[in-house]
Structure formats: structure tokens, C-alpha cells
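Sending over a structure as C-alpha cells; questions will come in a sec.
Of the protein chains in this complex, all but one are displayed in their positions.
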Amino acid sequence: MINFTCDYTRAGCQEVMNAIANASGQYPGYSEDEITARAKELVKQKCHCTNSDVHFLVGGTQTNCTFISSVLRPHEGVIAAATGHINVHETGAIESTGHKVLIIESEDGKINAATLDRYISDNFNDPNFEHIVKAGMVYISNSTEVGTIYSKHELEELHEVCKRQDIPLYMDGARLGYAMAATENDLTLHDLTLLTDAFYIGGTKQGALFGEALVINNPALKKDFRYIMKQRGALMAKGFLLGAQFEALMQGDTYERYSRHAIQQAQRIRETLKNKNIPLLIDSPTNQILPIFTNEQLNKLSANFIFDPWCHPDGNTTQVRIATDWATHEEDVTKLINELNNL
Amino acid sequence: MINFTCDYTRAGCQEVMNAIANASGQYPGYSEDEITARAKELVKQKCHCTNSDVHFLVGGTQTNCTFISSVLRPHEGVIAAATGHINVHETGAIESTGHKVLIIESEDGKINAATLDRYISDNFNDPNFEHIVKAGMVYISNSTEVGTIYSKHELEELHEVCKRQDIPLYMDGARLGYAMAATENDLTLHDLTLLTDAFYIGGTKQGALFGEALVINNPALKKDFRYIMKQRGALMAKGFLLGAQFEALMQGDTYERYSRHAIQQAQRIRETLKNKNIPLLIDSPTNQILPIFTNEQLNKLSANFIFDPWCHPDGNTTQVRIATDWATHEEDVTKLINELNNL
Amino acid sequence: MINFTCDYTRAGCQEVMNAIANASGQYPGYSEDEITARAKELVKQKCHCTNSDVHFLVGGTQTNCTFISSVLRPHEGVIAAATGHINVHETGAIESTGHKVLIIESEDGKINAATLDRYISDNFNDPNFEHIVKAGMVYISNSTEVGTIYSKHELEELHEVCKRQDIPLYMDGARLGYAMAATENDLTLHDLTLLTDAFYIGGTKQGALFGEALVINNPALKKDFRYIMKQRGALMAKGFLLGAQFEALMQGDTYERYSRHAIQQAQRIRETLKNKNIPLLIDSPTNQILPIFTNEQLNKLSANFIFDPWCHPDGNTTQVRIATDWATHEEDVTKLINELNNL
Partner (left out) sequence: MINFTCDYTRAGCQEVMNAIANASGQYPGYSEDEITARAKELVKQKCHCTNSDVHFLVGGTQTNCTFISSVLRPHEGVIAAATGHINVHETGAIESTGHKVLIIESEDGKINAATLDRYISDNFNDPNFEHIVKAGMVYISNSTEVGTIYSKHELEELHEVCKRQDIPLYMDGARLGYAMAATENDLTLHDLTLLTDAFYIGGTKQGALFGEALVINNPALKKDFRYIMKQRGALMAKGFLLGAQFEALMQGDTYERYSRHAIQQAQRIRETLKNKNIPLLIDSPTNQILPIFTNEQLNKLSANFIFDPWCHPDGNTTQVRIATDWATHEEDVTKLINELNNL
């Protein structure tokens, strides 16, 4: 059985496994070690940002909730697309820290700058209407939960609205490498340091065993962040394990190479589906492909493949997610393509 | 200038004012006094519920947030209509206690039993899908924020769904008297003790200076509630002030009489508007009337009357709220009717 | 039976009762009315502080928890004396907003500047030791929970330590009038605006039906406070009821006159106890007198008087609180003195 359900089914890439195995000395606790220092330096070099702060956390939900709650005051909420991970798949982690997730409906998982501007004007134009939550942050994901990506122009416009409205912009990058490896992508990591107040470079789904690299660009949001990590259970005793993994991933083009691999395999599947006129929920350029199969088609495929079922658009069809990742075997994709062509 | 903006512009009714003036002795603190004991007894008699617990709190947001947070476990949220007060006008009080408000869209401010059932089945059918907030309570308002009311049949159906899904049902009764004084109403307070797990009888908008009477019917939800009141700043030092007011309001038909008065005045306005073919956002049978005036009409009326502007359905119109209450002067309504007829 | 258990057994003073009775118009909600505006102005005049912000809240626990949680970031705690109200008698209200109460042991209910300085140096000298809560505020009470008061010199020293350590100083003034009416007092309200970042002038225990006047002096702590009031259920719908009471209390020397009355009656009791060599837990100059009676003495007194029992220093004695207030009858005190003299 070939498993395409998600991008966190396997341990870590070879470079990461070696890095862990090689971390055989004794290290100070809580990420105050030299490996971590080197890994942070590599992240900054890759981003061309000498002034950002870098922190390594264990997972995505933890990173989102720790960072967002470190920024918001009690009466502030965070704006997200309705499909945003913090809104739908984190069991109310943001609310558990006291904050409302403010929802913008979105077709493609992205927040459009004009929509955001209108949403803020419509809802938060009165600076003294104390009966509603105040917007204290904008959360976006890149790639989004439905596989779409932001163009540089879109992000510039969002950044401009956030700047004007004086609301920090934060990007969830659980799949940032896959977003940036997409053919359609025109953003660089350096762009992100200029156009967001903070973002994270995903590791867990991108070749690491676990770990995310949070990059805080806005100096006003840096203070005492490690305290809040510790409070949220996000300051690992053996932080050097995170450092070692990111040192491996950030070296040369390791991270990018694995990201590209996932995208190439996904795009082979995407093209096959399109040629076969199998409809797509969203025509995603990244590693998550979202076809709508007839139940008959899905039945046949299910003999050899597992996908992640999302919903039933109607009684006869099922929309699934096919996810590739850094470790997807080219020959498994070839098998899938053959079966798709034979449907 | 005649003010119809809302139903909390005036102090308290004469009976309440007298009760406060007459509370001239010395009383134990924190609602452990005899006046409060008598008031609780009167509430129970009026509801025909000897087994419910009654608590007096200061205001609506406080009552909602204190009760809801006393029931939910950390990973549970509360289902509400999108227009629900806890969702839109309490500055994230529920979220500040750690819980997500789960939204059901609604045209008329009510939650329909079939919609609720489907919503729960669609979203919470997997008892072990730990990635989303679990539904731990259903919140409804009666009357709703847009002036509509629940029929006995509707509430029975809701109660049945909640029972089957094992989720407590809580009714916000900030304007409960007005709901029950509506001609269309067929619910009694006794029905509420059978059909909800808890509800409150609003005082602040219904003749009291301030105060709400929370009635907890489900024995499983009673434990240690006063602790949580104290923690949320909702256990008044001079609790006898709440007791005195509710003793006054619950005596005879005082509460009902004032409620009927508000409804009668509101209905005079409602009929005039309908006769004049002025559109209504919702055809409310309670004390909140929601006409959509042309800006020209509103301009004329604004010379002598203040309403609460809600929104601009289009560039030429404004939807406002006209609220009556226990103290609305009949002659002020007559003046408004005359002006409406002359538009 | 004459009741000396506490200072919140009675409704409000005549001026307050009249003010409520006279508030017979229609007023905008949520403290945005003219009465409240006038009352705020009176508070500022009495404090000689044109730049402070004034807010009226319902009770002490609510005021403490709303203000403290509006200031602290998630990883910060509030330093208090072990006897501090927020530590012992608010059912964890501060913790319920996410913050630890950091304890300094104290014999007399006060925090000594040198002790505080040493406590901060001993515990918080490393700005990057992320494993412990950071000190984000100092909380003191005046008068304290055991009836003692701060001298101007003591407060100046505290203020100096807080300033140097960059930690805001907040004074709980539930019994501020009684503190300032003490013969030993040398502080003025104006001093408090210079020596604290915020404090409140207690109403509930000082002649009001309910209500506390929070005065925020530090501009950095003012922003969006009304949002947080609303979120914590502390923004009263009929805020004009608070305004009316404080307009009455702040006029002329009403507040001071009632405060002096309580102190005079308390001091008569204090002197009698001292003359009779009845030991005092603390020799309080304010309205709370803390004698240690033999159980035999207490038995006799209990025929006619009720006090608040605090503890049993040994098997033969009971320490009680005798509280006077703005409404204490002179003849009741005389009766108590006579009985004390006859013990």
C-alpha cells in the first residue's frame, strides 16, 4: 500500500539523521548551545537578515500559539482565513490563551489585501468601540492549508495594509519550503523578512524529525520571547537537537533541494489529473493535490494507494488530498500516474 | 430629544428603587443574607422549580462568561448563532476564559434544531478527532439580539437535540421578560426549567438598576458555582442589593407587568411602520423594532428622536434599532407614531 | 445584636442614596454619560491630577483583576505581600487571567522597600533566566488587609525601588479613605498620583452601594483599558449609577467626613482595648481593630456583639476583627466600650 495521506509520515532526511547521530557531545540545555547558535546564524544568512531573532520550536501548533499569544494583549484577536490552521485544526489553542480568532471567508485559503482592508474598516474603524475584540495580528499561511501560495505582489499589498492599520503580519510556514519551490513562486526568504513581522520556516513537514524555525523581524515583538516559550512548554531541554537538525537543513541548498523534489512529484500527479479531466478542488502548485474523484475511481485506486479523504462534494464523489513530500519515491508516483491513466 | 436607542438608559422601576431604599439594615456579605434567600425563593416559585439553583449576578456579559466557563473543559467550545451576544458584543469574554465560540449562521438570530443537529453531525461526529474544539454547550438568547423569540415547539426540538448529543443548553435571558410578554410567546418560565440546563432572567434591561438571576436546572452544573463567581469578580460584597431588587421584581406580576408595557409600546410602533410600508430587517414581536429608513426619513425623525443606527443596507438607507422598555412613556411613542405617519 | 463583622454590611450613605434616586433621566450606556464625566472630573480635582485616567468599576476583586491583567504580559507575575487580598481572598482571580502572584512574607501586611529590592535582586537579577516568572507589577494595599497604613516616606521608598527596577506600582485602595483618615497618615491623594502607577479609591466599603474609582497615572498603562473592562464583565451597562455615586462621594469632603467617622469610632475601641491590656494582633490605626480575646471574654461579648473570627492563636484565645465604617452608630460603640470595660 502506497501512502500519500500527508507530509509527516516519515522520520527525517539523511542529513538530519546524521546530524542527530553526530551530536554526541555534551551541550548546555535550552538551546543555549553552539550547534543552535550556528543553526540560527545559517537561518539568518539564508534570509539575509542580520537583525532578526531566530528561535527553534518543536511543532506548528506550538509555534503559532506561543508566538501569537506573546504579541496580543488580552482584548486583541488574530485575523485568519476561515480555513486557517489556527482556526480549524488546533483544538482552540489560540483561544486557550485567551484570544479570539477573527475570521475572513476565503475561497483559496489566502487573505486578499483589499478584503482585509475592508474587513478592518467595516469592523474596527471605531477605535473606541469596546464591545468587540480588537484586531491585534493578521495570520496567513504559505503555502496555505489548501496548497495555494502568495505572490510577492500579494504579500506586498497585505504588508502595506497591515502597516497602515498598524497590525503585525505573521506567516505560518509549516510548508514554506514547498511554497517557495513552486514554479509560480516569486518570493524569497529575504522578502519575508521585509514583508512580515514574523514567519516560520517549517521543518517537521520538510525533512526534519520535528522542529520549526521562527524568525521574528519586528524588534518590538522580540522581547522576552524565550520566557513565553518556556511557559508554553516550548523550550526544549535538549534544544541542541533542534539546532542540529536546522544546521543540517539550512546548509547549502539541502532544504530547497528536498522541497523541489516534493513539488516535482506533486506536479507530475497534478498534470496527469488535469489531462484526465479529473476536477480539482483547488489547482494547487505545491505539494498538496486536491482531486475530486468519483467514488468508483477512488475505490479502484484504494486497492494500492491511501489518500486523505476531505469531503464528499456530492453522493457520488469524494475529494481527497494527495500529499507528496521530501521523501516521496519517484516510482510510487509513477505507479499512481499509471493507475490514474488507466481509470 | 426622545431617546429610543436601547433598553438600559434609565435607573430602576419604582418597586426596585423602594426596595433598595428599604434595605436599611445590616446584612451578611456575598449574598448570604435573608433578602437574597427570599428573592431566590420567589424566583423558584415563579419558575415552579424547587430543585434549581438561583444566583444573582451584576450583568449579562458577566453572567454568560461566568456560567459558560464554569461548565466547559479546556478543549470545549460553545455553539452560538453568529449574531449571538457572546460572539459579537462581549469583547471576547468567552475566549478570555479559554474557549472558542463555535458559530452557526442564522437569518433570524435563532438556532434551528435541525441545523444544530446537522452542524454537530458534520463537525463533531468523530469522538476522537482531537484536532478540533469539541462542542461543550449550546448558547441561545431569548429574545434574540434581533428581537425574535423561540416557540415552545422550537425549544423542545432544540432540547431534544442537545439531550441526544449530550450537550448542555443555556439560554441568555437578558430580555427574557420581553420575550415572554410577546403575543406570539407560548413558553413559560416553568418550561425553561425543563427545557434548558440553565437560563437567566434579565434584570438590567427589565426594571432593575442592574442584576441578572441565573437559574441552574441541571444538577451536574451546580457544583462550586459561587467559587467561580468570586473568581470572575461576580460575587458582590453587598449581594443583598441584588436580592432586594429581585425580591421586588419577582413579587406578584411586577416583572411581567413592566415587560408587557414595553411590548405594547413596541407593537404600536411596529404596526405603524408596517402600515407605512417601511421595511423591517426582522419583524420582531418584542421590544426591539428594526426598521430600515431612507436617509431622508431618518433625517426628519432625528430632529426629535434618537435611535441606535446599526447599518446601511445601501447608500440611501439606514437600519436602526428602536427599543422600548419598562419605562417607555406612552406619549413619547405617540409622538413617534405621529411623526412616522407624517413621513 | 450589634454587628461589627465588616465594613460592607449596609447600603449607601444618604448622599449616595439621593444621587441614585435623582438619576431619573435617560443616560447613554457604559459610562459614556455626563454624570460619569462630572464624577471623573471631581476625582481628578480631588487628586490634583489632570492627566490621570479615571474608571469606575463595580468591586475590588474585579478592579484588581481587570487592571493587573491589562498590564502584565503572559510570563509576568505580580508581587504581593503574603496577606495581600489578591493572594488570599480572590479565589485565584489573578491566576485565572494567567498570572502568578509572587509572594513576599510580611509581618504587618506591608511591603518594605528594602525587602522588595532584595527580593527582586535575589530572584529576578538575571534578565534572561527564562525558567521563572518575571516580576511585572508590585501590588500593595492601603490600608492593608490587617489595618496598617503606608507613610509617605515608605511609599516614596517603594516608588523609588519600583522606578529603578522598572516595575509598575499599584495600590489597592478598597479602604483608602480609612487609611487617609488615620491620625498617623501623612499621604494625600495627590501624593498617590505621583508615587503610584495606578491606585483605586474604594467606594463599596466607604459609603457607596458599590463601586471603586480606578486612577491610572502612568500613561503607558492607559491604552484600551475599557476594552479589558468590557471583556472582564466590568463595564456596567448603566454606568451612570457608578458615576452618580462617586459624584456624591467626591463632592466637598463627603468621602473624607465618612472616613473620619469610622476612624474615630475605631479608635475609641482601640484605646479601650489597650487600656484593658487586651492584646492586639496588630495595633491598627484604621477601621479594622484586631484584638485577641480569651474565649471567656469572647463568650461574654457574643451575647450582644458579632465580630469576624480570624483565628485561634491558642486553645484559649480567639483573634477577631472589629470593623467600623462610615455608618457605625456612636452609641453601639459606646455599648461595646462599656462591655469591654466590664470584662
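Labels A, B and C are assigned to the chains in the order they are written; within every chain, residues are numbered from 1.
By our rule, a residue touches a chain if its C-beta (ideal position, glycine included) is under 8 Å from a C-beta of that chain, and two chains touch if they have at least 3 such contacts.
As the structure is a prediction and not an experimental result, all values here were calculated from the model.
Asker: Determine which one of B:Ser69, B:Thr83 or B:Asn217 touches the chain that has been left out.
Answerer: Result: among the candidates, B:Ser69 touches the missing chain.
Asker: So one chain is hidden, and I want to know which residue out of B:Thr83, B:Thr97 or B:Thr144 touches that hidden chain in the complete assembly.
Answerer: B:Thr97
Asker: Looking at A:His55, A:Arg232, A:Arg260 or A:Arg321, which makes contact with the chain not pictured?
Answerer: A:Arg232
Asker: Tell me which stretches of chain C touch the chain missing from the display.
Answerer: 74-75, 77, 88-92, 95-101, 130-133
Asker: Which residue numbers on chain A touch the omitted chain?
Answerer: Counting over the whole complex, chain A touches the hidden chain at residues 3, 5-6, 8-11, 17, 20-21, 23-29, 58-62, 65-66, 90-93, 96-97, 204-205, 209-210, 227-228, 230-238, 241.
Asker: Pick out the residues on chain B that sit against the missing chain.
Answerer: Where chain B meets the chain not shown: residues 30, 69-70, 73-75, 97-98, 128, 130-131, 134, 224, 226-231, 235.
The criterion applied here is as follows: only the chains that are shown with their structure count from here on.
Asker: Relative to the centroid of every protein C-alpha atom displayed, which chain's own C-alpha centroid is closest?
Answerer: B
Asker: What pair of chains is linked by the largest number of C-beta pairs in contact?
Answerer: B-C
Asker: In angstrom, rounded to a whole number, how far apart do the mean CA points of chain A and chain C lie?
Answerer: Here chain A and chain C have centroids separated by 50 Å.
Asker: Nearest whole angstrom, what separates the Cα centre of chain A from the Cα centre of chain B?
Answerer: 42
Asker: Could you put a whole-Å number on the gap between the CA centroids of chain B and chain C?
Answerer: Going by mean C-alpha positions, chain B sits 34 Å from chain C.
Asker: Can you list every residue of chain B that touches 2 or more other chains, as numbers and ranges?
Answerer: 90-92, 96-97 - these are the residues of chain B that touch more than one other chain.
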